[in-house]
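Of the protein chains in this complex, one is absent; all others appear in place.
Just so it is clear, A, B and C label the chains in written order, and each chain counts residues from 1 on its own.
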């Protein structure tokens, strides 16, 4: 088709190819979700509908982008780990970032009424995202551990905070003051002595967040339904900080770097 | 709040601050919209519902991100020009790109039923995006001219193509063969002699695309309703290649570079 | 020639093309020159031999890289401004940076004995460098003004400091304490009342630094000798902060951006 004389402006586009053989992680975060959750009456400290919707959107992203090898979500954020050898969009960062954030957002909006059947969506929710590269299995695992540790820290805090407010009759301000400087043990103690709650008995969904991974001909409960076996995404609420999970699933971060030159030979 | 020992993984995040005093352009494109428009029965060569929805989503983005000084859309793409002095997200590219693409997508999905009341959304639509920097008014105008020239080229082609198919009884393949190698004059001639259509009388919405800009206390028709005057976004279908538009609206790309040092003085 | 199976490692090289139509500035700074100047007995506060050698090296760089439109040097640093339309090394940042730093360094070492005939070079001197992009004439001028203002600030300080030490009999520490918190007026006053020196009568070489530019068929004194007229580099010690210099030399930062699309047309 005809080209215009203005086409030279394409020269201003910058190459943004991600370094090969590093695992790209796309982390998506809710934008202004404090207000969004207030406006839409999210339950505190955790809203199963919102978590379900986040997981639904993430599962859709994972089904569409086959090179996602594992995803981890908690609260209003989700991290997608792409295979270190992915050639998705020729590893162009902007393409990967924008497409994944866009699809996640669209699915969140599209599936809203399935999870909030009695709460109409009052305005369009949105998410931001970023891409981070991790060059080794060890540091990638540390990344995921960081997010799961963050889930634990925030959830313990929020659980005590909202118990003090909702059942203890404190104002949010009073609850905040009371918790200031307490460590994990102190918070557990308040929960147990004042509200009879053993934190470790709470749902793993809240304490551990959600891990999405591909089924390997497995007969475990699948997040999707009606899919071909290879498309099945498993949803787990397990610890991914300790080695057990990774020993059980060595295929996720498989690392066949040793034979690169041979593979690149023809 | 407590921090985990894993927090060092944040060091792998890369700084991506956009060069100051260049105009950032965020261009958003529909992902797989050929299939999406087929599945949802878009009218050819132009679907007023789809164009209306694109403009609605873009208007929402512009109302939210106040530093967008002008936006231009056609077909399934939209370009947003940020002020060259914007400090949005401290000019971090990933933040700007992901937030704008996400909000655009969410609005497109959220407002779907207003524009397609009888066509349920069958799956979640998505868009990709990129950020390009333009260092001068002249080259930024050439960028916008490039997109509007592209609108014209594509629309002329599509108008003849679909006339040949819908009214001329040609198969898509036959229409493609017939158009191969024709120039603009040839296409105009087919339209006029065979279908009695004068291309220049077709709607400017199709031939020129849509320009969104902020009203300056204007009483022109506004895209939004119920907004404060300062929030009013104007929607125009004018030529932005020639100088007339820019002479009439010098405030859009105002360039006060001369006094930088003085301004930065305290 | 034969290729090895290892060649795939080239894929890890990153594209680093500089944004078009911005002026690239390469600034080179002496590495560890405090020690270097001590070891080689540089005169304080200014050493004409060192400044002459810096200017010689910079002139050589400018003769080799024809796209340098102006250079500015002071102390142990030099800034080279490339034409905004330069296509040197296809605008690849690493190539431009490394080649210019390398040639500057090599010339500094190569010509050492011409400027320090009685001081053998005791070890290999080196420089670091960086590339900065400036998108407009105004901010590029502000960059050069920044360096020249820096020259003035440092030179005034050093002139008083060394007068206090060399003629006033103060220790370096005492001189530093005495100068702490003084403004420009205070320093001028010390120079005049205590040492009978009128700062404004000192050599412009020290107070203004050195500007290198290309002669335009000029018969002014040239830095080079035996060159073709077009190769002649002029060395000036003028103010480049005020407008006068730039009005006298409009060709240096000529900016023909207005006709880009036409130029890119064929």
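As a working rule, a residue touches a chain if its C-beta (ideal position, glycine included) is under 8 Å from a C-beta of that chain, and two chains touch if they have at least 3 such contacts.
Since the model is a prediction, treat every value here as computed from it, not as a measurement.
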Taking the complete complex into account, which shown chains does the hidden chain touch?
-> A, B, C
Of C:139, C:170 or C:197, the residue in touch with the unshown chain = C:139
In the full complex, which residues of subunit C touch the absent chain?
-> 1-2, 4, 6-10, 12-14, 28, 31, 60, 94-95, 97-99, 101-111, 121, 123-134, 139, 142-143, 145-146, 149-150, 153-154, 157, 183-184
Absent-chain interface as seen on subunit A, which is shown = 19-22, 133, 135-136, 138-139, 142, 145, 257-258, 260-261
Those residues of subunit B that touch the unshown chain are 5-8, 11-12, 14-15, 17, 19-20, 260-262, 264-265
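Keep in mind that, in the parts below, only the chains that are shown with their structure count from here on.
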Judged by C-alpha centres, the chain sitting nearest the middle of the protein is B
Since subunit B and subunit C are copies that touch, is their contact same (over half of the numbers shared) or different (under half)?
-> same
Averaging only over C-alpha atoms, locate the centres of subunit A and subunit B and give their separation in whole Å.
-> 30
When centres are defined as mean Cα positions, the distance from subunit B to subunit C in whole Å is 44
So which stretches of subunit C touch two or more other chains?
-> 19-20, 260-261
